[in-house]
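Only one protein chain is missing from this complex, and each of the others stays in its spot.
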Amino acid sequence: MFNQDIVKPENLVYKRTDVLTDNVMHYCPGCGHGTTHRIIAEVIEEMGIQDKAICVAPVGCSVLAYNYFEVDSLGAAHGRAPALATAIQRLNPDHHVFTYQGDGDLAAIGTAETIHACNRGENIVIIFINNGIYGMTGGQMAPTTLIGMKTATTPYGRNVELNGYPLQITELLAQLPGTYFVTRQSVHTAAAVRKTKKAVRQAFENQKNKKGTSFVEVVSNCNSGWKMPAPKANEWMVENMFAKYPIGDIKVDGELVQK
Amino acid sequence: MAAKGTVVIDKERCKGCGVCIVACPKSVLALAKNVNGKGYNYSEATIDECIGCASCAMVCPDGVITVYKAK
Partner (left out) sequence: MAKELKLMKGNEAIAEAAIRSGCDGYFGYPITPQSEVMEHLMAEKPWEKTGMVVLQAESETSSINMVYGGAGVGKKVMTSSSSPGISLMQEGLTYLAGAELPAIVVNVVRGGPGLGTIQPSQADYFQATKGGGHGDYQLFVLAPATVQEMYDFVFLGWEIAFKYRNPVMILSDGAIGQVMEKLYVGDYVPRWTEEELRKNAPWASFGKPADRKHHIITSLELDSAKQEQHNHKLQAKYREMEEKEVRFEAINCDDADYIFVAYGSSARIAEKAMQLGKEKGYKIGILRLITLFPFPKKKIAELSTKVKGMLAVEMSAGQMVEDVRLAAEFRCPVEHFGRYGGIIHTPQEVLEGLEEKIIKRK
């Protein structure tokens, strides 16, 4: 190690937040889940809301998300996280309830729960990880899988006739009057991480001000499912995923900023 | 000019994914030839050019990088 002499508390620029537990995350090397977890935990720490934060974990790769957040948590059945969050938030209006869901959980099996929680304008934060594939079960097609993309259940590539179209659920949710803040971000570069953190912070601030549903999509990688090393997967994501799922705010302060 | 920053990498928790290596503007980081207890070639600083920008820590999924910068 170089510059051992500057390793002093007063020189600290960045360290892992204590709102993450000490558990080693089970995610594959380079997976965006870990980065997104870190961002959420940092926002909770910075806002001083650890005692009021309640995490609702999904089913999928992030089924064990509750092992990593040092906040009280619940594991939901597949797709049902927004229903749990609805009840918890209504029963505890001053808490900060957030769901953390993947594309299969949120945009396939949990579509009804997602749409209706957003349509009621539940005062919750939804963090949506979109990597276009089912990671946990071994890389099958997700609702957000791109056309032509090979997965375990689309071995010849996603075919519209057979499988329909990729679901842009975030754009769909932005149309609902209950959503107050809808954005799509990513975590593949330092700049992207900073933007995502800002968006997550905005979401929790909106919740504090009881503005309704805040929805943050994070377009992410799936190195194992896409069968690429992490840096390569990030490049592929920029080239392919961002074309279908463009990065940026979609709805801010209750107003659509994108068509 | 002497470098002003440094990184401390928890090599046992590092999974060697390499995203920090791509993120570093000064090409300070590389995968070690050695592996950690889990069998991963962990990330390490190879040259004394760190500027303490924390880009590596920002993108690290496992939060294994602590960054310092001389004031």
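What to note about this one:
Here the chain labels run A and B in written order, and each chain numbers its own residues starting at 1.
Criterion: contacts are C-beta pairs under 8 Å (C-beta built on N, C-alpha and C of every residue); 3 or more make two chains touch, one makes a residue touch a chain.
Given the structure is predicted, the values throughout are model-derived calculations rather than measurements.
Put simply, the hidden chain is in touch with A once you look at the whole complex.
Listed residues A:Ala112, A:Val160, A:Ala191 or A:Val257: the one in touch with the omitted chain is A:Ala112.
If you put the hidden chain back, the residue from A:Met47, A:Leu74, A:Leu172 or A:Leu256 that touches it is A:Leu74. Which of A:Cys61, A:Ala85, A:Met237 or A:Ile250 touches the hidden chain is settled by the complete complex: it is A:Ala85. Residues of subunit A that touch the chain left out of the display are 21, 50-54, 56-57, 63-64, 66-67, 69-77, 80, 83-88, 90-92, 95, 112-113, 116.
The rule is simple: only the chains that are shown with their structure count from here on.
Spacing of subunit A relative to subunit B, judged by their CA centroids, is 25 angstrom. Note for the complex: subunit B touches subunit A at residues 3-6, 8, 13, 15-19, 21-23, 40, 45, 47-48, 50, 52-71. Those residues of subunit A lying in contact with subunit B across their complex are 1-4, 6-8, 10-17, 20, 24-25, 27-35, 38, 187-190, 193-194, 223, 229-231, 234.
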